[in-house]
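The complex appears here minus one protein chain, its other protein chains still in place.
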Amino acid sequence: MMLEKLKQTFTVTEVKEQKKNLTFFTVPKEQMEMMLITLRDHHDYKHLSFIVGIDMIEDGVFKLTYMLYNYETNHSFGIHCNIDREKAEMDSFHHLWEQVGTYQRELREMLGINFEGSPRLEENLSLDEGWDGPPPMRRDFDTKEYSNNTYFQREGRVNYDPREYMREQLYPTFPKTESDKLLNGGGKK
Amino acid sequence: MFTPDRSKYPKHVNGRPEIDLSSGKYTKVWHGPQHPGITGNMALEITLCGDEVVESITHVGYLHRGFEKLMERRTFIQCFPIVCRIAVPEPAFNEYCFSAALEELSDIEIPEQAQWLRTFNLELMRLSSFLMWIGGMAGALGQGTIGQWCVTHRDYVADLFEEMTGGRIYHMYMLPGGVRAPLPPGFKERAFKVFDGIEKMLDAVDKVLYNNYVFKQRTQGLGIITRDMIERYGVVGPNARACGVKRDVRLDEPYVKYDELDFDYVTANASDAYARAVCRFEETLQSIDLCRQVLNKMPKDGPFHTKTPNVMNWKVAPGETYAKAECTRGEYGFYMVTDGSDKPRRVHARGPSMTHAICLMEQLAINTNVSDIAGLMVSIHTYPPEVER
Partner (left out) sequence: MKLKDVISPFYVWKRAFEKPYTNTNPLETRDGSANYRGFHANDIEMCIGCGTCEAVCQNAAIDMVPVEGVDTTMSDSGLRPKIDYGRCCWCALCVDVCTTASLRLTNEYTWFSSDKDEDFRFIPGIDKKSWDDNELGYRRHEGLELLDYKRQAMDHIPFEDSTKSFIEMFHGYSAKQAKLEAERCVDCGLCIAKCPAHMDIPEYIKAIRDGDFELGAKILYATNPMPATCGRICTHLCETVCSIGVQGDPVAIRWLKRYIIDQIEPGDLKDALGEIFPDNGKKVAIIGAGPGGLSAAYYLRQLGYSTTIYEGREAAGGMIRYGVPEYRMPYDQIDKETNYLKECGVEFKFNTYVGRDIQLENLMDDYDAVYFSVGLTIPYGLGIEGEEHPRVLSGLQVLDDATERVEENPNIGKSVAVIGGGNVAMDCCRVSKRYDADVHLYYRRRISEMPADSDEIHESQGEGVVFHTQAIPVRVEPADNPNQVKLVWGEAEMVTPKDGGRPRPVLQEDKIHTDTFDCIIKAIGQEGNYEFFTGEYKEKLETKWGKIIHNEYMQTSIPKLFVGGDIANPQADAISAIADGHLAAKGIDLFLLHPDDKQMKK
C-alpha cells in the first residue's frame, strides 16, 4: 500500500518482502534524501537502526543499506542505494539524525566513502594508530595477506594434510592425481 | 530539544567549540581508556572549564578486532564462536541474532524446546548484565560495596550458565539450528535458589543504593534525555524507557517465546540518570520473574536442535535479513547478507552503543561536572566492542 504510494513519487525498484515486518527496496542515489525525509516525517519511520555499506565488488558498486523502523506498526524498511565504487560519494544525512554522522564516519573509515559536509568525517573511530592500509572493509583488502606481512607466526608449528600424508606413507609410487591442475584447466589439456 | 548552555564558549565553528588551550582557561583531561569509572575500554577526551565539561569526544578503537571483516573470511559455523565476543558481558544476544538471521536465510525452523532454552538463556543473560550494571553504577559513584555484592551474585548466574552451556562468559550455546545442550537435571531448583539469593541482595541494594541520599543527589537531574532527543539520536532500550517511551523489542516484535510470557514495559518518567537506574533495577526484577516463568512453562524435554546441512559444507542462498532482540541496552541486531557461498557476504552487528556512546554521550556530557562523568557514562550503559566491532 504505502509502497505503491511511494512508487508514484520515487523510483522504487527491487522490492523484496523478506518477512512480515521487513521490506527491502532500492532507490536511486539522488532520491535517497527525500525518501528518508518522507518516510520519517510522513510515515512515522522515525527510528534509524543503522547504515551499512556492502562492497559489491563484482558489480563495481557499494550498496548502502539504511534501516528505518516504525514504532507504530513495528515495520522496518531496508532501503538500498547503489553508489559507484570508483567514485565513492554519497550525500550526507547528518542533519536528519544525529547518529548518522557516526555511521558516516565509520563508512568513510572502513569503505572509503566520502560524505560531503558530514561533521568530523576524517576522524577515525578505530584505525587510529599507524594504519596505512586501504579501507579495510573493502573486499579487495586481504586480511590474511595483511596479517602475514605484518605479524609473525608462532614458530614450530607443522600441519600435515591427511590425504598427502597417507599417500606418502601408503602408496608413494602410484601415479598422482593432480586435481589442482584440472581445476586450473591445465593438466591433461 | 535540550540545548546546552554554550555561553561559556568563545566561538562555535562548524558545530564545534573553538578552544584555545593556551589561553589557560581550559584543561584537557583523558578519561579512560583505563579508568574504573568507564564501561570497557574507551576514552573520553574532555575539555574542562573549571570543573565543568565544555566538550567531550568519545574515542573508541581499543578493542577493534574487525569482527565483521573476520566473518567474511569464515564459514557460517566458524563465525559462531567469534560473534559472542562482540559484546563481552552479553554474548548471548550476538549468538541469538546471528543464529536467527542465518536460520531465516536458510529456512530452518528450530524446535519448540530450543526456543524455550533460547528464551531462558537470553533472559538470564539480561539478568547477569543488569547485575553487573547495577554494581558498575554504584561503583562509578563511589559505592564499591554494592559492586561487590552484585558481582558475587552475577557469579552465581555464571555458575548457572556454566552448567547449562559449558562456559561461564562465552557460552557459545545458541548455534544455528537450535541450542547445544538440554538443561542438566536438577537445574530448575538450583536456578530458583540463585534467583532467591539475588532478590534478597537486590532488596538490600534498594535500601542501600536507591534510597541513598548521596546517590539520589548525584544522579537526579544528571544527563537528562528529553523526549525529542529520542527520535533524533535513535535512543533505545532503558535509556528511552526512562523517558516514558514504551519501546521494547521483546514486546513490539516478540521473538523466540516472549509472546507466551507475561510482562509489560518498564518505564520511568524523569529521563535522568536516576530514572534510568530505577528502570534497570525494575527490569532486573522483571528478568528474574521472566526466568522463573520460562522454567515453569518450558516442556520437560524435547529436541533442542534441528538438523542443519552439514556445517562443513553449508552454503546459503543469496538473501539478506535483519534479526533483532532486546538486549539490556535496547535494540540489538544482526544484519546479514549472503551471496550463495559458504561464507556470509556481509554481517553487521547493530549495537545500541554505537549511538549511545558517541553522539548521545558527547551531547549529554556538556555542562556536567567532571566528577559526574563516570556516573553519566555508566548510566547510559555502553559496551565499546559493539561500537568498533
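Letters are used for the chains, namely A and B, taken in the order the chains are written, and counting of residues starts over at 1 for each.
We adopt the following convention: a contact is a pair of C-beta atoms (placed from the backbone, for glycine too) under 8 Å apart; a residue touches a chain by one contact, two chains touch by 3 or more.
Source: prediction; values computed, not measured.
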{"item": "Displayed partners of the chain not shown (whole complex)", "value": "A, B"}
{"item": "Omitted-chain contact residue, chosen from B:L122, B:M164 or B:A191", "value": "B:M164"}
{"item": "Identified contact with the non-displayed chain, of B:H35, B:R74, B:R227 or B:R292", "value": "B:R74"}
{"item": "Options B:I82, B:L251 or B:A270, residue touching the unrepresented chain", "value": "B:I82"}
{"item": "Chain B, residues in touch with the chain not shown (by the definition above)", "value": "74, 77-82, 145, 149, 152, 155, 159, 162-167, 170, 172, 175, 177-178, 180-182, 184, 204, 207-209, 211-214, 216, 303-305, 307-313, 315"}
{"item": "Residues from chain A at the interface with the omitted partner, ascending", "value": "154, 156-163, 165-167, 169-171, 173-175, 177-179, 182-183, 187-189"}
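Here is the rule we use: only the chains that are shown with their structure count from here on.
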{"item": "Chain centre separation in whole Å, for chain B relative to chain A (CA means)", "value": "24"}
{"item": "Complex contacts: residues of chain A adjacent to chain B", "value": "18-19, 21-22, 24, 46-50, 52, 54-55, 65, 67, 71, 74, 76, 78, 97-99, 101-103, 119-120, 124-129, 136-137, 139, 141, 143-144"}
{"item": "Residues on chain B engaged by chain A in the complex (per definition of touch)", "value": "14-16, 59-61, 64, 66, 68-70, 72-73, 104, 231-234, 236, 247, 252-253, 319-322, 324, 331, 333, 335, 337, 345-346, 348, 350, 354-355, 358-360, 363, 387-388"}
